[in-house]
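One chain of protein is taken out of this complex; the other chains stay put.
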Amino acid sequence: MNFIEMITNAGGGHLLANAPALVVAIPLIAGAVAVVLGHGKLAWVWSVLIALVTFGFSLILLQSVLGGETITYAMGNWPAPLGITYHIDALNALLISLVSAMALLALLYGWPMVEREIDPKKHAMFFGTFLLCVGGLIGVAIAGDAFNVFVFLEVSSISTYVLVAMGAQKNRQALTASFNYLILGTIGATFFVIGVGLLYMATGTLNMADISRILADSEGNRVVRAAFAFIVIGLGLKTAMFPLHTWLPNAYTFSPSMIGVFLASTATKVAFYILIRFLFSVFHAGASFETAMFDFVLAPMAMVAMIVCSVQASFQSDVRRLLAYSSVAQVGYMLLGLSLGTAAGLAAGLLHMFNHALMKGALFMAVGLAGLGLGITRVNELRGLGKTMPLVAAGLTVAGLSLIGVPLTAGFISKYYLVIAVLERGWWWAVVAIVVSSVLAIFYVGRMIEAMYLQNPPTPSAAHESDPPIQVRSPVLSMAALYVLVIGSVWFFFDPSLPKGLADTAAGLLIGGGGL
Amino acid sequence: MIDIMPYLEILRYVLAGALLFGGAVFMIIGAVGMLRLPDFYARIHAAGITDTLATVMLIAGMMLHSGFTQTTAKLALVAIFLFLTSPTATHAVANAAHKAGLKPRLGKVQPPHPRDKMKGAK
Amino acid sequence: MVDFIVGHFNYWVIITLMMTGLYVIISTGNLVKKLVGLGVFQTSVFQLYITLSKVAGGRPPIFDKLPGYGTETKYGAAVDPLLGVIYSNPLPHVLILTAIVVGVSTLAVGLALVVRIREAYGSIEGDDIDEAEYKIEIASS
Partner (left out) sequence: MGLDVSFDIFIVIDLIIMSMLLVVGIALVRLNNLFAVVMLYGVYSLLAAIWFVSLDAVDVAFTEAAVGAGISTVLMLGAMLLTSREAKPTPALRRWLSLGVVGVTGMALFYATFDMPNFGDANSPANSYVGLQYMYDTITEVGVPNVVTAILASYRAFDTFGEVVVVLTAGLGVMLILGIGTTRTRDGESPQSGDETTQSAPPVTTVLATENHHIVLQVVAKILIPIIVLYALYVQFHGDYGPGGGFQAGVIFASAVILYSLIFGMDETRRAIPAKVVQFGTALGVLIFGGLGLVTIAMGGKFLDYDVLTAADPILGQHVGILIIEVGVLVTVASVMLSIYYGFAGRYRELKDQDW
């Protein structure tokens, strides 16, 4: 084969046909390249470039599944049960785009933070690890093979532990946070492996579509039920499902700012996605065992999470920890949608997942910028931010309102659909839980807004005389990234057709016939 | 002339069995020694039996058992490797103990271990 | 009945071992011992996969001699066409090879964290660390 032919091959539709593999392989390979590059800023530019390319490929995938089609890609050209396949449909195309877009935004946002928080000698390896994390998350989202999910779950998890630990330069608690995350995350992954092993024992295959087909034919036996329980608990740990969420608050609070943004908007979402994929596509949600699990375990836990963690958020003094507890509460909303077991509920849960990624990303970005400019970490230190950093405060406010679910923000849309789905099922008590949780959200977001706009900025004390308190630098790129998300949080109120359409298509596929 | 080969073959298996059995016996003796001997330096001798004599006997037995095959060649290599490493490892362990100031037990009266002494103080 | 017990004994032992590992992880406050427990837990899961792959009277899934490829013949059970041997199932072996590597990677990162935690706090007992942080929290507020 001559060189010119190779180029033409590579340049044409062939490249697009290989997009599913490339969207994962490119960040992973580029992560290794970033390590070789060595130079910090260069590695950052390289990472941005790669994130852009990855985002491009994910848009290609999104484009090709908009109409409800599915793509199957066989790795190494080995057919399904023998080889590893990738499976892309409306459900995960949305998620892949979300992850790659958030990676891009986090990178654009993150340079000033990284410059300040990470030792310059470690920048190249830091960005390398970040790219590996992105590749791992996309790999989980796209995989059609149960064991491959585990491998990429570990790629993303191990890199996440490392990235969280990098906050140690700021605060040594990052180390213990990372260690606890490592222990619980590994227990979760191991439970997942046990579940996959039991599934393999019962079906003899690892391909998710194949498992689904075999399980549909046979009556579920005890092995399959145990597999179900282990997979739910394992992925529940990664999703921060209510009693299993203890790793999350510290991990989000003490990680470097850029990582906090990225994790808050992607990591639990990917785990949530793979949970949905297993619950609805691999197992069949109709089985009585599963329905019982949904009604009596998942739904109550979701509601407890919504209320308890909102209360906990209200009492936090650290802004990022407040947001982290709120994240666990928001996972509760998503799980509530899932546990309804109806297409409407699932769609609402997915929509909320999307919207929550936008607003939580924006909130963490705004807090990070406030921290960069004024060294703010606590809620009471936010006072007067409306005057000292008006743009950041405005972004924080809009995203916060979206978190509450105020009309004119995207958060309203998903909560609205969730309430409708819950009422369809006749669970009026779940509506009560949603309302209570939203009121609590008003309280904890209100604390921040009140501090920012109704209190006066602190007068520069003698100790901080040397710092420039008012003329804080707000890096342009970081602000731009923040406002992309803030505008997104408003935009998807007026035009929710893209995420809503995809969520509906995905829910239809999942409820309809497995969707694999 | 008597065909000697079948007898040799039988003898080979008998010898192999004897060697394997002997190796196993020495292994057990070594293990008992590890448990029963009074102090570290004495125990090293017991460990030395399992490391060298027992292992070599076992390998020799296995070589005889497998006959003239690739396995025998591999076993021979393993034997050479063990011949080099086992004594060295024992030496390193004894040396480390010596450097750490561990004294052999000489008389009948054993001075209390520092750790036990501390326990008594509490 | 005997068949059932002999056929399931391995599973029960493996489950016990798994739970031993899990117990060590949850119960101990010592970070190194936690990681040891994690190792035991994971190793037992590997055993679950491997016990699954055993076929009675089987051999390791490595062909002694490679038959000429390109022939169209399909063979009965997992039997080497030249030797007529049963082989054990290779797929779980492959999965566990991957899982072992993933396990040691996690362990390395975990131990690195332990070393840093010890440097930062002077202890590797979870309780001591929590106490130290609690004191700081009280002092700052």
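Residue numbering begins at 1 within each chain, and the chains themselves are lettered A, B and C in the order written.
FYI, a contact is a pair of C-beta atoms (placed from the backbone, for glycine too) under 8 Å apart; a residue touches a chain by one contact, two chains touch by 3 or more.
None of these values were measured; they are calculated from a predicted model.
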Of the chains on display, those the missing one touches are A, B, C
Omitted-chain footprint on subunit C covers residues 3-4, 6-13, 15-24, 26-33, 35-37, 39-40, 43, 46-47, 50-67, 69-71, 74-75, 77-78, 86-98, 100-109, 111-116, 118-119, 122-125, 127
Name, in rising order, the residues on subunit A that touch the hidden chain in the full complex.
1, 6, 9-10, 14-15, 18, 21-22, 25, 28-29, 31-33, 35-36, 73-78, 81-84, 122, 125-126, 128-129, 132, 135-136, 139, 147-148, 151-152, 154-155, 158-159, 161-162, 165-166, 168, 194, 198, 200-206, 214, 221-223, 225-227, 229-230
Touching residues of subunit B against the unshown chain: what are they?
81, 84-85, 88, 91-92, 95-96, 99-101
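Simple rule for what comes next: only the chains that are shown with their structure count from here on.
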If each protein chain is taken as a node and each touching pair as an edge, is the resulting graph a line, ring, star, complete or other?
other
Between subunit B and subunit C, what is the separation of their C-alpha centroids in Å?
31
Roughly how far is subunit A from subunit B, going centre to centre by Cα mean, in whole Å?
57
Averaged-CA centre spacing for the pair subunit C and subunit A, given as whole angstrom:
28
Residue set of subunit C touching subunit A in the complex reads 18, 22, 25, 31, 34, 38, 41-42, 45, 48-49, 52, 91-92, 95, 98-99, 102, 105-106, 109-110, 113-114, 116-117, 120-121, 129, 133, 141
Residue numbers on subunit A that touch subunit C, as the complex places them:
147, 150-151, 154, 158, 161-162, 165, 168, 172-173, 175-176, 178-179, 182-183, 186-187, 190, 193-194, 197, 200-201, 206, 317
